[in-house]
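Quick one: the structure is below, questions incoming.
Here the complex is missing a single protein chain, while all its other protein chains stay put.
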Amino acid sequence: MIPARHAPVLVTAGLFAALFILGALQYDGFGTLRVFLNLFTDNAFLAVTAIGMTFVILSGGIDLSVGAVIAFTGVLTAVLVQAGWPLWLVFPLVLVIGGTFGAGMGCLIHFYRLQPFIVTLAGMFLMRGLAVVVSERSVPIEHSVYDAVNAAGVMLPGRAFISAQAIMLVIVLAGALILAHYRRFGTYVYAMGGNAESARLMAVPVARTTIGIYALSSFLAALAGIMFSFYTSSGYALAAVGLELDAIAAVVIGGTLLTGGYGYVIGTLVGVMLMGLVQTYIAFNGSLNSWWTKIVIGVLVLIFVCLQRIRIPTKAATGSARE
Amino acid sequence: MTGPKSIISTLQRHGALWPLVALGLIWLVIIIVNPGFFAFTIQDGRVFGGVIDIFNRGAPVALIAIGMSLVIATGGIDLSVGAVMAIAGAVAANLIVGTDLPVPLIILAGLGAGLAAGLLNGTLVAGFGIQPIVATLILLVAGRGVAQLLNDGQIITFQNEAFAFVGVGTLLGLPMPVWLVLFVLAAMLLITRRTALGLFIEAVGANASASHYAGVPVRAIKLTVYAIAGLCAALAGLVATADIQGADANNVGLWIELDAILAVVIGGTSLMGGRYSLVLAVVGALIIQSLNTAVVLSGIPPKFNLVIKSAVIVAVLMLQSPVAQAQLASLRRRFTA
Amino acid sequence: MTAATPLLSLRGVRKEFPGVVALDDVDFEVRPGEVHALLGENGAGKSTLIKVLTGVYPRDGGEMSLGGGTLSPQSVGEAQAAGISTVYQEVNLLPNLSVAQNLLLGREPRRFGLTDWKQMNAKARETLTRFRLDIDVTRPLGAFSVAIQQLVAIARGVDQRAKILVLDEPTASLDASEVEVLFDILRDLRTAGLGVVFVTHFLDQVYALSDRITVLRNGRKIGTFETAELPRPKLVEHMLGYELQGTASSHASRGTVTEGNDAALEMDSACVSGSVQEISLAAQSGEAIGLAGLLGSGRTEVCRAIFGLDTLSSGRIRRNGRDVHITSPRGAIAKGIALCPEDRKANGIVGELSVRENIALALQARRGWWRPIPAREKRAMAEKAITDFKIATPDADKPVRLLSGGNQQKVILARWLAIEPDVLLLDEPTRGIDVGAHAEILRLIHQLCERGMALIVTSSELEELVAFSHRVIVLRDFRQIAMIEGEDITEDAVLQAIAS
Partner (left out) sequence: GSGSSEGAANDQLTVGFSQVGSESGWRTSFTQAVQAEARDRGIDLKFSDAQQKQENQIRAVRSFIAQGVDAIVIAPVVETGWKPVLTEAKRAGIPVVIVDRNMALKDDSLYLTRVASDFVEEGRKAGRWLMEETGGDCDIVELQGTVGATAAIDRMTGFNEVIANYPDAEIVMTQTADFTRARGKEIMETFLRAMDPADICAVWAHNDEMALGAVIAMKEAGIDPGDDILVVSVDAVPDIFKAMADGDTNATVELSPHMGGPAFDAIEAHLRGESVDKLISVNGDLFTQETAAEEYQKRTAG
């Protein structure tokens, strides 16, 4: 028997399958392995960000700064690479900056009891602002490694392509699954989301965990920033504007409760893929103008979250939302 | 006794001290960079001056922050307010251009659109139990699309003195938006304090389950606050539309939800729900607008805007944090000792 | 072991909260191999002492030492590392994690640095067998009743293998058999040389288990006594500061009920799918019905069904002979029914709000939005409740979450009495209430009956159940298995019915 708490993930996966089949029936070239694998490549950086966001949301927090961190990392990477810095120095540097920045936000949240929403909002302004300060202009990256990595991957029949981006995503996913479900840190994250006060009384190292969560999220966002710099071979201060909302939406569509404590990393991946599939579907359709695109995306999200509500409500899955 | 000491302690008890200190500090910076900014002049029966400018410009955020406060007090959040502004503006502008309806009806139609949007949000949250951030995210995305659909993607401009009055008119020397903020604030204070609504809102936000057990109509309360937030957003949208005599569906209220939430939090309300203060939310909105104005006046290149903004936000939040205050006090003690 | 050097000792510990001195110059010590009861009325400072001891609150003064070394934990983790394992008042576990995870949080068995789930579940099951608990340890804790959660919390505390085990009202939601199991375990631990600090309001349990007693009153220490040398009335006097007038457990009012008319509340073969089955009961005005049964027997569910929290799948509920269809607490309240719930943290108090607002909440909800209770009236209501129930709070404006557990319970009782219901459902009303207040509440139940209210009361304490009930309904597995009436109501009879 499938435990009720897995139902949201399965529902999302079911919706994904349904939309994929619908698209395949409607459009040539839609129901192919290529389109499916493209989802991994095109959404890799978003998925990596959303995986970090999952930990934050599971702990009952939120991180609005991720989009800006991606932009900042991208710009800094591009500027440093163009200035001739070696990649082996640039990548660790920006990742450390990302992680430290997140840890700093975690400190503000934990030690000064400031609200995550606002701290990370300020973090978003800061990172976006710093990105603009580093370079207002978009900076192209000309580097042989970039070209090589972008060309690297496994070509399958039917022009389906497993890209380096997709491989990176799978690695991050595996790491995140282990962290969430097979490490103490993961349990602590769930514990804090379940009830922060109880977690404290149960000797969860709340300070370390909180700082770790935001450091992880920012670290993954920085990693996503590097991936984005590969994806576009450039860095741009206005890149990934509003990406935090996409990430949050993906996490939630993947079945994680925003109040914390309930949800799965794997669900987030399915959520990202579903949202990516919606985009692909709209692109294949190609007849929606700008506003209908927005309306259709909104309505689809509405349908998805409503369908998720219709599943059998269980005490365990709905938590305290008993009214 | 109304000595300065007791005023300060009263303010402190209501959590008003630090937001006001923050506002004062920003104004001080403005005076330093531009001494003449706060000078009052009276011209054509209208009072001009920096403070009034800040009130006037801060009006949309303040209006939205009032509605947002109530939503946040119930433990929710409303991300759709910017999109609702766009819808309300688009509805009004299209009616002005396309029909001969009298202005009051047009205003009502705009507000009606906001009410409908708020009810939609409220139904999703209270009726279907969808998490507020997601429920309102839907309208954040789709709502602007609806507004653009109404406007066909263009800015619908109009010449209508009566309607423009909402945004640029002057009443008893003060700009209309300032009156609207004061009016909505007073009305909301009245409604929440003179009825049981305020108590119910705080109860629902603090513990929805216990409130339900106590017979509080939890769903109806939630529906109501989203409806109010929708109305406030619509009014803000009408003000913004009247201000430029055009409905800019693409840009009006873009990211305003973040400013409004910020205003509410700077005013001391917790995003976890429970206690709230409408007056302080308006103060929060003034802080944000003052900050924007200070940045423009300072002449610092725009690319530093966001860095400055983030630094000030963190500073204001730290100012309010009891932990930081205690640390500061102990530092001071160590220095004086 | 009387002369043994203390394992744990506190000297002159002080803790202040805004407006309250919760601990004032308190000395306290625990020897190895003793069970030390920490007693006092609601709000005396017991939980605060424990929280200071275990690093939850920083202390404002005094010294602490453990096993010779000084003790100054900054967090629960540090206290635990120093050898103090604590089960706090109220269940403070994580409803979203599985039972096994809750038991072993922070101590998960690992293989190659990764959590070994199989071993963890096995270990958890093994730990729980000691508590004679056979449940699915992989299910989320939130799916279980408060009682089970409390047992899991205790099991977690015991399992830490500490030098000192602190239990803050661990038995509040347990019934007699579970308490026995727990006591056996605690006796074993005592023999093994552990020091146990035990907080409770059940004096029977104090005498059954403890070696010494320390009494707190208003944050001050009254004294430490050998249990064997302290007669019960004397203990109560130490706790309350005055002598308690004879217990209220007279059966005097029994039989004064006017039978024959339509019952104030009647359940007729009521079923809720997935919950109670075929429940029939009738409560006349002026009558108290006791619901008895083991943990999870469905007592809470009966209350939920009446109060409209669960919807009947079949059967009927009647008020004064007329069928009523209740689908929400609001509807129930409108029909004159009130429920004082079992889980006060989740469903009772609105923590952020003040004592005054909490008391006024239900009345205000019934009056509706448009007729706010005037501020003066609210204040008067609160003041009256604070004096009537002896609620320990500096003023009515204090957020209720800052009150001690027992005082929170009193606030909720006051909330429901303010609406003057015809039918009052009390689900474990005396949980966590001190002896003084306990007597008050029993007296109150009698009074309410006399005033013509119909009461349905759940209690795990058979003694009090027997004391106030005109009729006892015994439940098992969500079904009604016996009804005991009038003079037949004795502890033995009820026990037998439960056990049969």
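Letters A, B and C name the chains as they come in the text, with residue numbers starting at 1 for each one.
In this text, a residue touches a chain if its C-beta (ideal position, glycine included) is under 8 Å from a C-beta of that chain, and two chains touch if they have at least 3 such contacts.
Predicted model only: the values in this text are computed from it and were never measured.
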| item | value |
| --- | --- |
| Displayed partners of the chain not shown (whole complex) | A, B |
| Option from B:Asn94, B:Asn121 or B:Thr293 whose C-beta touches the chain left out | B:Thr293 |
| Residues of chain B in contact with the chain not shown | 34, 37, 43, 50, 53, 57, 148, 152-155, 157, 168, 240, 243-246, 248, 250-252, 254, 293, 295-297, 299, 301-303, 305 |
| Hidden partner interface residues of chain A, rising order | 27-30, 32, 34-35, 38, 41-43, 45-46, 132, 136-140, 142, 150, 159, 228, 230-243, 276, 279-280, 282-291, 293-294 |
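The rule is simple: only the chains that are shown with their structure count from here on.
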| item | value |
| --- | --- |
| Chain pair whose interface holds the most contacting C-beta pairs | A-B |
| Centroid-based (C-alpha) most distant chain relative to chain A | C |
| Approximate Å spacing (C-alpha centroids) for the pair chain A, chain B | 30 |
| Mean-CA-position distance for chain C and chain A (Å) | 44 |
| Junction residues of chain C - those touching two or more other chains | 346 |
| Touching two or more other chains - residues of chain A | 320 |
| Residue ranges of chain C in contact with chain A within the complex | 56, 75-77, 79-80, 86, 88, 92-97, 101-102, 105-106, 108, 113-115, 139-140, 142-143, 156, 346 |
| Chain C residues touching chain B - in the complex, by the definition given at the top | 307, 309, 328-330, 332-334, 339, 341, 346-353, 357, 360-362, 364-373, 415 |
| Contact set on chain A toward chain B in their complex | 108, 111-115, 117-119, 121-126, 128-130, 132-133, 136, 245, 248-249, 252, 257-259, 289-295, 297-299, 301-302, 305-306, 309, 318, 320-323 |
